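So the structure is just underneath, and the comments pick up after that.
Only a single protein chain was left out; the remaining protein chains are all shown in position.
Labels run A, B and C following the written order; every chain starts at residue 1.
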Amino acid sequence: MIGVFICFCGNNIGGYVHVPELTEYFNKKEGVIAFDTMFLCSEIGQNLIKEKIEELNLDSVVIASCSPKHHGGIFQACIGEKMNQFKWEFANIREQCAWVTPNKEEATEKAKAIINGAIEKAKLLTDIGTTKVSVTKDVLIIGGGIAGMHASLELSDKGFHVNMVEKKETIGGNMVRFDRIFPTDDCAMCTGSPLLADVAMNPLIDIFSLSEVTEVKGRAGEYIATVVKKPRYVDETKCTACGECTTHCPVEVWSEWDLEMGLRAAIYKPMAQAVPLKNRIERDSCIRCGTCENVCKAGAIMYDDEPREFKLTVGAIVVATGYDLVDLSNTEYHLEHPNVITGLQLERLKVPSGPTEGEILRPSDGKKPKHLLFVQCAGSRDRRHNVYCSKICCMYATKNARLIKAENPEMDITLCYIDMRTAGRGYEEFFDTAREMGIKYLRGNVSEIVPDGEDLIVRVEDTFANEPKAIKADLVVLSTGLIPSQGTRDMGTIIHLVSGADNFLAPVHVKIAPVDTANKGIYIAGTSESPKPIQECITDAGMVASRIATFLKDPEIEIELVTSKINPEVCIKCGTCADNCVYDAIETTGEFYKVLDVSCQSCGKCSVTCPTGAIDLSLYTEDQITRQIDGILASDRDSIIAFSCYQCGYNAADLAGTAKAKISPKIKVIRVPCSGRVTMQHMLYPFYKGAKGVFLAACLEGQCHYIDGNLQAKEKVALAKKSLDIMGVGGHKLNLFNMSSAEGPKFVAAAKRMVEICQ
Amino acid sequence: MKNKYSLFPGCISKNMYPSIEKSTRIVFDKIGIELLDHKYSCCPAPGVFRGYDRNTHMTLGVRNIVMASQDDVDVLTICNGCYGSLWEANEMFKKSKENQEFVNEMLGKIGLSYDGNTEVYHFADILHESLDKLKENKELDLGLRVAIHYGCHYLRPSAKHPDLNPEAPHIVEDIVEALGCESVDFKNKLSCCGAGGGVWSGAEDVSLKILDEKLGNVEEANVDCMLNICPFCHLQLDQGQAKLKKYKIPILHLSELIGLAFGVRPKHLAMHTHMVSTRDLEKKIKKAKRSKE
Amino acid sequence: MAEEEKFEPNIIAFTCNWCSYAGADLAGTSRIQYAPNMRLIRVMCSGRVEPTFMIEALQNGADGVCILGCHFGDCHYISGNYETKRRMDLMKDLFKDLGLDENRLMIEWVSASEGERFAQVVNDFTDKIRELGPLPEEYQQKLKLLKGAIEGSRLRIVLGSTKRAFEEGEIEEERYVQAMHDIAKEEIERMKIMEAVDKNKSMTVPEISEATGIDKLRLWRHILSLTQKLVLETAGEKDNYMIYQRRD
Partner (left out) sequence: MSEDPYEIEQFKKILEDSKILSCVQCGKCTAGCPAGRQSRIRIRELIHLAQDGVDLKDDPSLWYCTTCYNCQERCPKGVDTTEAVIYLRNRAVRKGDHNFPPLHVTAIKSLRDKGDGFPLSPEVEKIRSIIGLPIRPDDLAHDEKYLKDFTKLIDELGILKLVENKDGEQ
């Protein structure tokens, strides 16, 4: 007997689907008993499920409610109290049915098909056990900016050993390059430097500067990260940072740390508070004259220093790799003009220890500007660059305008904006005083900055006066939009984290799990997730530390054995599965092959490639998926089956639902762990049963959570298309669409396209 | 690269500035690209006709393209207006089934039809691909200081040139430098000349004010001449300048400049038909020629 | 022109002990006649000749300076002539930059067996300098700048480290030479800047630019460096520009 529990979810489902009709319908079905309730996730709902399992001795359960991404965990725990926690299947009739189907009749029919598919699959569910594995208590933090530093201190306070890997020559990140920080106008370095010192002195924190993570393997609780440390050409154990070398180095180039507002030698340290406080030779500008070696009393120069690779074993990872600025040179903003600078460059001019000792002196000739102009939304809220709002620019531009105005009351300061976004504690008050100080806020988006010799003409409309203006400025500051840093983008592929359409790393759930990723034990913090002010980075860091402390609190963690299993009777020992497994989870003794439960990541690619069908993935077995197809098509023959990977495609379909997009009721989603789990058989079988079309919603290429599952699926689809052509069905009715988990509209477009094709 | 195109000269170069048509034919002949003639009408002028009825504009544009498509050659334009017109008509046709049906129904009435398989090119792009050929045929380095005027409908909408940055193009700069000239930057270099959109014929005062701003910026840059890649801009810059009675900046179409670098005599290129005298420019070139000899 | 006013140049020649000096001796023993204008200064190796020597010669009455050394590959000290050639190239380059006639400097290779060639080289160079006439008075100002730059530690470090850089550092010669030239030009400009600042006690960027002819964008880079190196300091503000003065 299978128990079907249908949720009204208030009006969320009940308003779009005839729930009582569904209950009645399934109650008539043999071997099925159905119940409905207002909120299945509530205590009442959960008690109902538990009661009925016991009372009716149910074999398995179908939960027809919201997306499993929401309350899947609650139902699993609830069912697990009374029977094996995996003996249930869900039917997502909220995000993927009720919310995307405006017609109530059609929605009800679609819900029937979805639930029917789930019932058929549920019939084949079996018990799945769990096992315990040990965890390493060490933590890896990638990125030594404000988020990384805070997380490392929090974690070390809780007794964890932290490895901090930083790409640059010093930790500190962007924040320690700022002059002051809003809304308190504190000196950034006064705030940052104690942190730098704490991290540097903390015996539980190991800092690896000039280092990058190049590979991450292993499993939650025991990740193995490969780190490459680039040569510093200075022996960190000997260098005392006395600066004798820098004084004598004949080379002089623009300093990256000062964003080309100041100069540095080929051997240098970026700032007096650098951690580690060691000099570094930058070999691209070094002319190898040997002077530093001659003058270094500590004998620290090592011209023959080489990259060093090492491995770190850690239980959890924090990705705090930060942001960069969008490049606006050769655009209408003309960043290539010396007197058009970014907000970050302005910070370097304002810093008292910076190249101009805190004086605002423009780069073309050192003039102190009379007319300073800030350009807001430069590269943000702009579909040609970044669609999103960079969140911090209104405030950081206002902060700098205020500080400069306070010191130079005679200076004419204009700030051109589209909308001032000053939401936050003390922010609006901050903005109020800025206007009262005499800073001009001009409501209009700058169209172009026209170089006029050393000066600039800024074309902007005063939208309140309906009048285009040409404002002459001698220095223009672009409040440049934020983009994920190169490191952040790299982590997307190295650790296989999911990125959003904006290329920032995406959390499991932007609201309810903002620092968790789909990879257990890997967390994101700070601006690698999205543009945000410093206090939010710190909040993230605290939350990450708390999440990790919870995750690593016991010496062992329980893992669920949703893994692949080999049937030795059918296995011909060809080794294809082992060759294909990117996690080295299949080992052989020569005699037989065996799946290593702790290493298996449950993608199911092995079952697809096995020539005899000897290996199969629990919870997504060959037969279970086939029966689910049967169930759906038995209810609605004209369906279009959408195999959606649980990392991206399924999430995109959920997002389309959250956005209340319209999707044809013909589209029926079948969840798979990875598009690589879908066999040719799965692609062809629905057509045999009368389906109108089949498509796969997979991750973007290069972003497969399981590395190459979507590429394998692509090959399979191409083959299956040929077969369909030969069979006369038409290969065009089978397609693969790539989308990130954040791209709801892409799923909608894919669904629409399929409906057009399959008419 | 193809070696045969259908030349779409456009009304202005045929009927008002034949010097442009002439120099274009000379230049393409020298670099070994054959130009065919077809029964073309006006493109039709985008400013006037598109503003009145988009469908008329599209249909008449496609009719022109059909002329070339019958001979299986692509269309080469030497005017931004013609380029914009024909490119837009072609795009509109290709993009929508509805448009295809409309156009072919209309063309059917005069026994024509179009399949959407012909492309429209701008001559500056083709010349840029032939930079080596230009250098081979160059007889002298002109040594002129040149203010380049791109003209809007070449640069924008930028979908025409996926590889070109409409805020920092370098196509014409590359050509000008290959001819031994210096491209001189000036204020608001990429802005409009004021002629397009039917404003030239519809609101002359506005049109001339825009031109005045543009020429004022060029004057500040102290150049030998202003270069364009569009006869309509050419018309505006040359005739409009005469109307403004303020400036004396010789105006050259790119084909004319290349013709001069190829050693063709200015008279032969009919440069004396320009409103703004090119005599000072010619003197400078003569001097360059003499010093070479 | 009157006969007695005919110009006879003073020329200083640095000759290396092993080749060119011996070549001069051979010319003598062979009784080969050559112009009497040249005064030889014997050095052990042409690589010993510092750029400062040449400038000092010109500052003290010479109209032309030449270095005579061994042919490439024959240097008694293996690479001394390569070193001196690089320095001479730099000097000629800087002469050109400063608007001085680089033909007043010469480098030639004369072996111990080339007595005749020695005489020829001496005659040719003497003729050339005679043609150029006496060293113009306005050279002195620029030579002073050049000497200041050349004697500065930054350029001395670069000039003195070539062998190390090529042989141990394995850096491409072209890149190193480029860096050397760039640094030399920078240092000359800085001498100009400091000269102007010292003369006027304190100046702003537009004033220095006006006085030195250095483009403001480039000048600003110098100012950033000179303030960072504590050579210059600010002393108030004028017309929206900082005033700079030498730091004591």
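Throughout what follows, a residue touches a chain if its C-beta (ideal position, glycine included) is under 8 Å from a C-beta of that chain, and two chains touch if they have at least 3 such contacts.
Here the structure is a predicted model, which means the values were calculated and not measured.
Colleague: Which visible chains touch the chain that is not shown?
Modeller: A, B
Colleague: Check each of A:Asp382, A:Glu560 or A:Asp708 against the chain that is not shown and name the one that touches it.
Modeller: The single option touching the absent chain is A:Asp382.
Colleague: Out of A:Glu154, A:Glu448, A:Glu536 or A:Asp597, point to the residue that touches the absent chain in the complete complex.
Modeller: The one listed residue touching the chain not shown is A:Glu448.
Colleague: Could you list which residues of chain B touch the chain missing from the display?
Modeller: Spelled out for chain B, the touching residues are 9, 11-12, 14-16, 18-19, 21-22, 25, 37-42, 44-56, 59-60, 63, 106-107, 109-111, 152-153, 155-158, 166, 191-192, 194-199, 201-203, 206-207, 209-210, 213, 268-270, 273.
Colleague: Which residues does chain A use to touch the chain missing from this display?
Modeller: Residues touching the hidden chain, for chain A, are 332, 377, 381-384, 418-419, 443-448, 459-463, 466, 468-470.
One rule holds for everything that comes next: only the chains that are shown with their structure count from here on.
Colleague: Could you tell me the distance, in whole angstrom, between the mean C-alpha positions of chain B and chain C?
Modeller: Using C-alpha averages as centres, the distance is 54 Å.
Colleague: For chain A and chain C, let me know how many angstrom lie between their CA-based centres, rounded off.
Modeller: Inter-chain centre distance comes to 60 Å.
Colleague: Roughly how far is chain A from chain B, going centre to centre by Cα mean, in whole Å?
Modeller: That gives a centre separation of 48 Å.
Colleague: Counting only residues that touch at least 2 other chains, which ones in chain B make the list?
Modeller: Where chain B is concerned, no single residue meets two or more other chains.
Colleague: Quick one: which residues in chain A touch 2 or more of the other chains?
Modeller: Residues: none.
Colleague: Which bits of chain A are touching chain B when the two form their complex?
Modeller: Chain A residues touching chain B: 330-332, 450-452, 457.
Colleague: Can you name the residues of chain C that touch chain A in the complex?
Modeller: My answer: residues 153-155, 157-158, 161, 164-165, 168-171, 175-176, 179, 183, 186, 205-206, 209, 216-217, 219-221, 223-225, 227-228, 234, 237, 240-242.
Colleague: Inside the complex, what are the residues of chain B that reach chain A?
Modeller: Residues 165, 167-168, 187-188.
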